[in-house]
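All protein chains of the complex are present and in place, except for one that has been dropped.
Now for chain A:
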């Protein structure tokens, strides 16, 4: 029997509506009732001044293995997740070969077990070879561990294929995580189409490329009763559509990313490819709409949309560079800055977006909560510690972040997976000095 006591922290668990200073007791990898009387444990962590919350969950990240091991491996990506405070991540299937059959899903799970960092739940491909034409073996993928389905950054352009996919996955109660974008409107685009794309002479992607697909997906979800989850939505009009659809009872959910909250298309003025992301960064009014949607719970998830790329792929001409930010290790401080310190969300509201929301989307019953008996995945956050993001110190193999050198507040100090302390932040003395 092993025990862990986390003493004196502010325990925030939106799943059980808890927000109080107290102690958390873990026995044999599960959250346990606090023993009465004098409590002793194999290990005690002093969490005074810190937030103790369920381990963070990211519904979709790219881990690149197999096929693109120069960008990331399952081992390095899960180490990055731990450093960012994540205990479970959903892994996108857009590898080479893609995760479109049972064996490849089991490979992901096996590699994650070997790495021994955080939990990884594979997302299966919706279509064979991610080609958007024929459904993948969805039932067998579920048997291999797939928690949900996605074709990653490839939009399923064929509406009939998407309709069938929603009908079929409904049978299993699984969601389809879709990248809502009309390919022909986005083709060759580098950034949001608007004032700055005009100024910079960069090919724009109109917001309509996202909005049209959001409307289509909502219509198909409404028609089929299937669950469509829209990944990394970024446009104001998309938000309006999602809000109205949810009011009608359509099974549609969505997430936003920290970089779409922290940055605008103005950043592209530097022509720095680290600002090239998919969907593109939008102007301020879109960003405000995303924040409003988080506040009124139209959007229940925040995901890092971790897209690591080796430096030689990113440091090049903007139109040749791939899109994406290496996001696992910066989500927490960026959200603390843009959402909590700026007064938009409370701590329980924010934590809900990275615990309850993704756990529900991926159907992870015993995670995303500190309820007694659930798996003891816990993150301990120092909410105030000031630190400077240093891409060179990332656990991820890639360094593609526009936030390198930015001074931020708040950081995961301990990441506990199944009762086991898998990560301890040693860079800041803040935690121990308290």
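Heads up, the rule we're going with is that a contact is a pair of C-beta atoms (placed from the backbone, for glycine too) under 8 Å apart; a residue touches a chain by one contact, two chains touch by 3 or more; residues count from 1.
Note that in this section contacts and distances are computed from a predicted model.
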item	value
Listed names "ABC transporter permease subunit", "Amino acid-binding protein", "Aspartate carbamoyltransferase" or "NADH-quinone oxidoreductase subunit H", with the criterion being the UniProt name of the chain not displayed	"Aspartate carbamoyltransferase"
Identified contact with the non-displayed chain, of A:131, A:157 or A:318	A:318
Contact partner of the left-out chain, one of A:11, A:82, A:182 or A:202	A:202
Residues in chain A touching the chain absent from view	187-188, 193-195, 197-204, 269-271, 312, 315-320
